[in-house]
Every structure is written in C-alpha cells, then in structure tokens.
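Here it is: the structure, laid out below.
Just one protein chain is left out here, and the rest sit where they should.
And then subunit A:
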Amino acid sequence: MPLSAQPPASGEPYVLTASLDNARHLSSLLRAVHFRDHATCFATANGLRVTVEDAKCIQANAFIQAEIFQEFAVQEETVTFRINLSVLLDCLTIFGTSSLPGTSTALRMCYRGYGCPLMLFLEEGGVVTVCKINTQEPDELLDFDFCSTKVVNKIILQSEGLREAFSELDMTSEVLQITTSPDKPYFRLSTFGNAGSAHLDYPRDSDLMEAFHCNQTQTNRYKISLLKPSTKALALSCKVSIRTDAQGFLSLQYMIRNEDGQICFVEYYCCPDEDITEAEL
C-alpha cells in the first residue's frame, strides 16, 4: 500500500495532508510538550503548532514548520482540532522509540476536517501501520500576549548549562524562584524545600551566556510542578531564551536541532505564583 496513493474513501478532500520521512522529527518534539493527555493542534500554511495547557497557568507549544515536512498542504486558513496526545505519541512511535542509525519510520498524516478522525500511515521496513485517532472540539486556549515589546528581561543561555540544574531541582520546594537582574546575582534559580533553600547563580560573563539584556531586577516565583515538564524540552534543545515581562509572566523558548540539523522551537509560558517585583537579595 504505497503511502502516497491514499484516495479519500468517502470522496471528501483532506483539509490537511502532511508527509514526513522521519516520524521522529515530530514525535520527539511532541514528547517535549507532553505533560497532559490532551493537546490542541493548529495547522496553517506555515506549519503545525501543538499546544498543551495545564491549570490555566502554563502553556507549552511545539512548532514544526512546513519546511520540515516533505509535504505539507492545508486547504483552509487554519485547521484546528483537539486530540489525545498520549495516543498520538503511541501511534507515532508504533515501531519503537530507539533511533537505530539508518532506520526511520515514514509518516503520512491526513485529516478530513471537523468531526473526522486523524489518519496516520506509518511505514518502516516494508511494514505499514494505519491509525485512526478520534478528534474533539478544540478548547479555548490561553493567550499570554507575550510580545517582544513588553519584555523586560531577556537572557539566552546554552542549554547544557541549565540541564543539570533543572533535572536536579528540589521538588520538595513548591516554587522555583527566578531572579534576573542587571546587577549581581544576574541570573539566579532558587528553591525552598524541606532541606533548606538552594540558590544557583549564573554570572553574566559565563561562557554559557549567549545574550544578556536585563533592564530591571525581577524576582518571580513559579509553581515548580508546572515548570518541571519543561525539562524535557531543555534536554532536547541546544539553546534556551528566558524572558519575563512586567507582570512576571515567564517565556521559555527552546531551540531544538533535529537529527537532520533542522531547527524547531518549543516554548513554555508560565504565570507567576506570587508577584515580587522588588529586589530580594
């Protein structure tokens, strides 16, 4: 059953068709935002965006631009649907998750529109798997309205500097406190757990620091349980940008290079837990 010759069974055209030679380019990014079962997918001519939200406080977006796909065609301006992300990931990785050199799963995705299931055709080594995943009504999503003009502080770091820190965060602390400042301590991560407080400082002249634009001293706290899933995106990424606005909203943008060297982005937005805008040194 050649992947490229899938006729629409009921005669209706597909509003979304996409082909990818290596399904891992999609599945690894989706795993980086997989902290709830459900996700909302948006397809436009620019590509695919998959959004996951929790507690009305945190939102993660994975962007896979059209150029990553071998074929990406959208017949309407925006195609939107809600889908079970756990099921989608199980289907995308049906042939296993280990990335053996030289083997990859080819993917073709088709969607006929509102009320129809998402069809996946996956092929590896001559074996074909066909998946039909039911879709739901898309949810209302949060709009963090985070644009570059409102950014107060911005830091770009090489991810390797943060990876250890994030994977060893003291989870007995309810919050992760992030301090960014033009003065010492420049960039500080703090936790307040059962064993005491822990502070991790990054000097502005560190090798890991790629850009440092801080206009004000800002200290904000975020629920650590909400931010912890971002560790997955951090693990995949080569660079991360950390931005805060005047209200203390946090934007983490991860630049991820896939197996073929192409760049994709994952971003996490988080509301502050308490508003502490004054310096707390």
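Note that in this section a residue touches a chain if its C-beta (ideal position, glycine included) is under 8 Å from a C-beta of that chain, and two chains touch if they have at least 3 such contacts; residues count from 1.
Note that contacts and distances are computed from a predicted model.
Q: Which of the following is the UniProt-recorded protein name of the chain this complex doesn't show: "BHLH domain-containing protein", "Translation initiation factor eIF2B subunit beta", "Checkpoint protein HUS1" or "Pleckstrin homology domain-containing family J member 1"?
A: The UniProt record for the chain left out of view names it "Checkpoint protein HUS1".
Q: Looking at the whole complex, which of A:Pro13, A:Gly125 or A:Gly196 touches the chain that is not displayed?
A: A:Gly125
Q: Identify the residues of subunit A touching the omitted chain, counting contacts across the whole complex.
A: Output for subunit A: 1, 84, 86-87, 90-91, 93-96, 124-134.
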